[in-house]
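What follows is a single structure, and I will ask about it in a moment.
All protein chains of the complex are present and in place, except for one that has been dropped.
Should a chain be cited, it is by its letter among A and B, assigned in written order, with residues numbered from 1 in that chain.
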Amino acid sequence: MPPGPCLLYGQLPHQPLNPDTLIEIDHVTFGYDERRTILNDVSLRFARGKVTSVLGQSGCGKTTLLRLIGGVHAPNSGRVVFDGEQIDTRNAEQLYRLRRRLGMLFQFGALFTDLSVYDNVAFPLREMTDLPESLVHDIVLMKLNAVGLRGAARLKISEVSGGMARRIALARAIALDPELIMYDEPFAGLDLISMGVAAKLIRTLNDITGATSLVISHDVPECMAISDHVVLMSGGGRIVAQGTPAELMASTEPEVRQFVRGEPDGPVKFHYPAAPMADDFGLGAGATATPGARP
Amino acid sequence: MSKRSIEILVGLFVLLGLAGVLFLALKAANLTTMSNGATYGLSARFDNIGGLKPRAPVRSAGVVVGRITGISLDPKTFQGVVTMEVNRNFMFPKDSSAKILTAGLLGDQYIGLEPGGEADNLAPGATIKQTQSAVVLENLIGQFLFNKAADAGSGADAGGKKP
Partner (left out) sequence: MNTIAALGARTLRVLQGWGHAALFFLGLLRVLPQSFRRFGLVVVQMHAIGNRSLVIILASGLAVGFVLALQMYYALVNYGATESLGLVVNLTLVRELGPVVTALLFAGRAGTSLTAEIGLMKAGEQLAAMELMAIDPRARVLAPRFLAGILSMPLLAALFSAIGILGAWLVAVGLIGIDGGNFWSIQQNGVDVWRDVGNGIVKSAVFGVICTFVALYQGYETEATPEGVAYATTRTVVLSSLAVLGTDFILTALMFSTR
């Protein structure tokens, strides 16, 4: 994408600070309601053409990040910038332009259950373009071929397995050759083979099409294997660490170590906060008469 | 199911529905008995319109030739003014009369047009001069009792006069 006219650094709000950054999350705070803040003053940059993974425990705001980038919600404070343009969720025309450039893979596929596999992949083509059916046919089969499911084109959605569904959803997500592909938990619930397939597809697609890939996951080995850049988020919606996979694997920070090694106890506690054990079992200073004690 | 067969089935459904509507309109309602074609307006004045309602039929010799369109009161003469639309195929002489009749014994009331004998016909918008008001039940009963009393009176007189 052309970087736009050259102006003084940071003069206009919609000038990219760095032409290699496709998306910038700038001091974003967001919560669905007042009680819970999901993202807390988060600042991130996603480099163009690279695979960036956002790792973290369940519920730390990773999926919310995707929704903010897609313009579904507006941040409570801060701004989300896509290719130099700040996203305004009330601007329907801007959202339309923005969403044409991105493709999203939902966690369970989110395929349209009333259409066949072929029609699902053809959906964005038929809705957003005026291409003749013959061309749509070729494109759909090419996309299905890229994910290895060209032979499944005539099946109904109810007839495909979970792993296949996700691949079909990927074919649908790339039907319009988007610049940005977002993956919401692409490895969750897959067997080892399917996981390997998914990882291979993500990396290959990124390299071949030159798109930017954003992977949300808590699957450490797969993400480390395919990412150029990794961001680790914690439960409070904060960024704990970011860097190349090698850097994170070698990190000595306790939070990072616990997460990448999968240790059950560390900065992320094993025990849910509770009263001292002695109190609960009726022993110790805060207890009443011990059970079984003679009066 | 293929797109084509879905469209055919929906088309059949719509056809069936419209057939239902047509059946209701034609077979089960008064669409066919409504006059299609030009009508002309006439009006008539009555002392009492009785139970006449708008859209009641106008008949001649029992055949429906028109419909009542409006009923109002003339504030000056305090007569009821009835306006009607009559089929243009039927022109009535100027001295035709309009009566308010009842269908059956206790049925709805309608206007009956009896043709007169004049050579000229009523023009559109004309007023029918000869009218007969509706029969009001109370007046009828009152009349009957009055007659009965009069008969009894004259009978007593007659009886009294006889030796």
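By definition in this document, contacts are C-beta pairs under 8 Å (C-beta built on N, C-alpha and C of every residue); 3 or more make two chains touch, one makes a residue touch a chain.
Just so it is clear, the model here is predicted, and its values are computed rather than measured.
Across B:Leu9, B:Ala38, B:Ala123 or B:Val136, the residue that sits in touch with the chain not pictured is B:Leu9.
Residue-wise, the contact with the chain that is not shown comes from A:Leu111, picked out of A:Leu22, A:Leu111, A:Val160 or A:Ile202. The omitted chain makes contact with just one of the residues A:Met128, A:Met142, A:Ala246 or A:Met277: A:Met128. Residues of chain A that touch the chain left out of view are 70, 72, 95-96, 98-100, 102-104, 106-108, 110-113, 123-124, 127-128. Mapped onto chain B, contacts with the missing chain fall at residues 3, 6-7, 9-10, 13-14, 16-21, 23-25, 27-34, 55.
In the analysis below, only the chains that are shown with their structure count from here on.
Rounded to a whole number, the gap between the C-alpha centres of chain A and chain B is 79 angstrom.
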